[in-house]
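Remarks on the structure that follows.
Of the protein chains in this complex, all but one are displayed in their positions.
Chain nomenclature is as follows: A and B, assigned in order of appearance, with residue numbering initiated at 1 for each chain independently.
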Amino acid sequence: MSRLNDSNVALAREIIARYPKQKSALIPLVHLSQQQNGYVTEEAMRHIAELINVTPAEVYGTASFYEMFRFEPTGKYLINMCGTLSCALLGAKQLLHHAEHTLGIKAGSTTPDGLITLQHAECQAACTEAPTLQVNYRHRFRVTPADFDQLVDDLRAGKLDNEIPPHGTLGRNRQQIPADRAVGAQHPDDVTSGPAWIEIVPAGGE
Amino acid sequence: MGAHGTYAWAAGYFDDGDRPQIVTSRFKYDDSYTLDRYHESGGYQGLRKALEMQPAEMADEVKKSTLLGRGGAGFPAGVKWGFTPAGVWPRYLVVNGDESEPGTYKDRLLMELDPHQLIEGCLIACYAAGLSQCFLYIRGEMALAHERVAKALDDAYRAGYIGKNILGNSFSVDIVLHWGAGAYVVGEETALIESLEGERGMPRVKPPYFPAAIGLYGQPTIVNNVETLANLPFIAANGSAAYTAIGTETSPGTRMIAVSGHVKRPGVYEIINGTTTFRDLIYGENFGQGIRDGNELKAFVPGGGSAPWFVADQLDIPFEGRQASSAGSMLGSGAVIVMDDTTDIPAAALTLVKFYAHESCGKCVPCREGGTWLYRILERIVAGNGTDADLDTIREVGQSICPGEMPHAASERLGLDAVPFPYKMTTICFVGPSAYVPVHSAMTLFPEEFAVLVTKREVRSMIPVTAAPVGGE
Partner (left out) sequence: MSDEPDNDLTNEDDLVAADTAVETIPEPDPNAVAITLNGREIVARKGETIIAAADREGEYIPRFCYHPRMSSVGMCRQCMVEVDTGRGPMLQPSCMITVLPEMKVETNTPMAKRAQEGILELLLINHPLDCPVCDKGGECPLQDQTLSHGPGESRFVEEKRHYEKPIALSEHVLLDRERCILCDRCTRFADEVAGDKLIQFIERGNATQVSTFPDEPFSSYFSGNTVQICPVGALTAKPYRFKARPWDLEQVESTCTSCSVGCRISVHSSRDELLRFQGVDTGADSDSVNWGWMCDRGRFNFESIEAGHRLGVPLVRSEAGLVDTSWNSALELARQLIDGASSIGLLGGARGTNEGAFAWAQLADAVGIAHRDAQLGDGLSAELLGVPRATINQAAAANTVILVGPDLKEELPVLYLRLRDAAVHGHTKIIEFSSQSTGITRYAWRSIRHAPGLGPVEIAKTLADPTIAAQIASGDVVLVAGRSNMAVSEATALAAVQAVLSAVPNATVLPALRRGNVVGALQLGLAPVDVDHDALATLRLAAAGHLDLLVLLGADPINDCPDADLARRAIAGARHVISIDTLPSESTQQADLVFPAAAFAEQRGTTTNLEGRVSRLNQKVTVHGTARPDWMIASELASVLGHDLGFTSIDDVTAAIAATVPAYASATPTAIDSADGVLAVNTGGGLPSVEATEAQPSGYDYRLVVSRKLYDRAVSTTMSPSLAKLPIGAGAHLHPADHDRVGEPDGAEVRLVSASGSVVLPLVSDDTVQRGTIWAPFNQAGADITDIVDSSTAVTDVRIERLT
């Protein structure tokens, strides 16, 4: 079942309605499909194309530009090992080698049990806490080889299930705009005047 | 968990001394990100003040504050708002929370630890500049920021701060949280807009696509960095004079700087703009506390991975844009990466070259082809398979990306004078030049480290670039 399921279609429509133009919802909807399926499937891209009225090629063209979208089955936990300068200065390379050894796989692949995908990553915006890694985009700071092994043990034992949702789920909560408070998005062509709170300067003024 | 519990450097830092805290004042609380804490600590008072003013008055206040954009270019925010063409509606606010510059993180902290401050800043900007919808674009890889900002937005909607008739006023605006999906280049404002339109995040050419004139959906659009907006509640609540009282005339207020690498206490510090020097930041007891293990400073990146490097000669330069550029670099996005004397300079440069080559969007040929070429040559050199000819090739490829004289710092050791920033470029945005900057800095300031790597001089046979057609003209 890799098209969006009914509840996600409802969510998708809500997301689409937040934008003045439908195509803006493309990336959020691809995230939604990745949350549902763990990775981005062709069927999901076709479905998203239908929902926002573009071609599947447009969805694919945009989605494949962004690194977080994965087009093949991915581990339940995606571990991204930062290797950019600040982390490199404090042992990122050695940590990556250690991680490969612990998991018995090369960066860029998934453990045979399908639990963990390991990959090299670029700067994760936690440079003071080098070396860092992210598990499903949740940071781990100042990681030692021992920390890494403990992390893997904890993931395998399911100890982090509450803290780290499966790959594809970005935030455990989503924005919910209350209908009674929402202003609502308008297509830019349908907006003909300035906002109510702005005093309109008469023509020739200023 | 607040900054205290998560970040070693935060312990004691926010309670220590009487440094001004404009944007990090709540970081000391474990519940800094909640609406309750925000209310208790003066939250949404700036918005209330703003709503008592005419929008134009509020905009003027921001202009008078000379609040500089914190995304990297350092352009005054109030002036940027003024570039929107008169009478063209709708206009949008796009919040640039796609922070990904190597060495930099402050926007992530501001979103995770004080999301309401950012939201209040967005509201003040929308009110002042007549922006009728706000899109808060958060870098995809920041799951916690997504959760915290989403919760804060929900709370603020329910509390009447966002949405229809805010605080009973005619002011009405939606703030939509938007997820990025992993692409450094999207931090560039026109690429950010492309991405928000559901496109590949490839920068647009300026001119004509200056967002203030032709931005999101072709409409006037203000793109502001998270930290920039986070300053607005303070300015609205206390007035521009209180803001300009801090720092210098050209660089007022404070700014957040991440100091990472080989310092004893790496951390993200709110410093006084314009007067604090790199020496203060790296060696000061309140900040980095000096080089680790008693080692010597070798070099530092003064403004995020794309900034030309400084060495000890430049330690006394303050965080002031003009002084940094005449010294051959830039302050960029507020990130200092410190390298001590154990650092393998070519290998360090390689990580940054790799970063920018990897992050090229592929639009401009010099960046797409040149960045990768630089990376491959340097990788070969670092692996011990380079030749001196490779060093010339790096400079030549660099010239194809940044023609003319390339900025660099002065070095007394080498007898080098500074070449001021900026460089010329053949690309649309700064990603391409940024792939050349680190290797250029490294080769210029530490030539001896490359010389030992490239001992083999090979006269390579030149390869004709294209075969002439058989029987052609």
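Structure notes:
Simple rule for what comes next: a contact is a pair of C-beta atoms (placed from the backbone, for glycine too) under 8 Å apart; a residue touches a chain by one contact, two chains touch by 3 or more.
As the structure is a computational prediction, the values presented were derived from the model and not from experiment.
Across the entire complex, the residue among B:183, B:307 or B:382 in touch with the chain not shown is B:183. From the set B:227, B:320, B:359 or B:449, the residue in touch with the chain omitted from the display is B:359, counting the whole complex. Set against the missing chain, the residues A:64, A:111 or A:169 yield one that touches it, A:64.
Even with one chain removed from view, chain B keeps its contact list with that chain: residues 183, 200, 205, 207-208, 357-366, 368-373, 376-377, 380, 389, 393, 396-397, 399-401, 403-404, 424-428, 460, 462-473. Mapped onto chain A, contacts with the missing chain fall at residues 42, 45-46, 54-61, 64-67.
The definition used in the following text is that only the chains that are shown with their structure count from here on.
Averaging Cα coordinates per chain places chain A and chain B 21 Å apart.
Residues 18-21, 23-28, 30-31, 52, 54, 61-63, 65-69, 80, 83-86, 88-90, 122-130, 134, 136-139, 141-142, 170-178, 181-186, 188, 191-199, 201, 206 of chain A are the ones that touch chain B when the two sit in their complex. Residues of chain B touching chain A in their complex: 6-9, 54-56, 86-87, 89-90, 99-105, 107-108, 127, 130-133, 139-144, 146-147, 149-151, 153-154, 157-158, 160, 162-164, 169-174, 176-184, 195-201, 217-219, 258-262, 266-268, 301, 305, 335, 337, 339, 343, 347-348, 351-352, 355, 358-359, 361.
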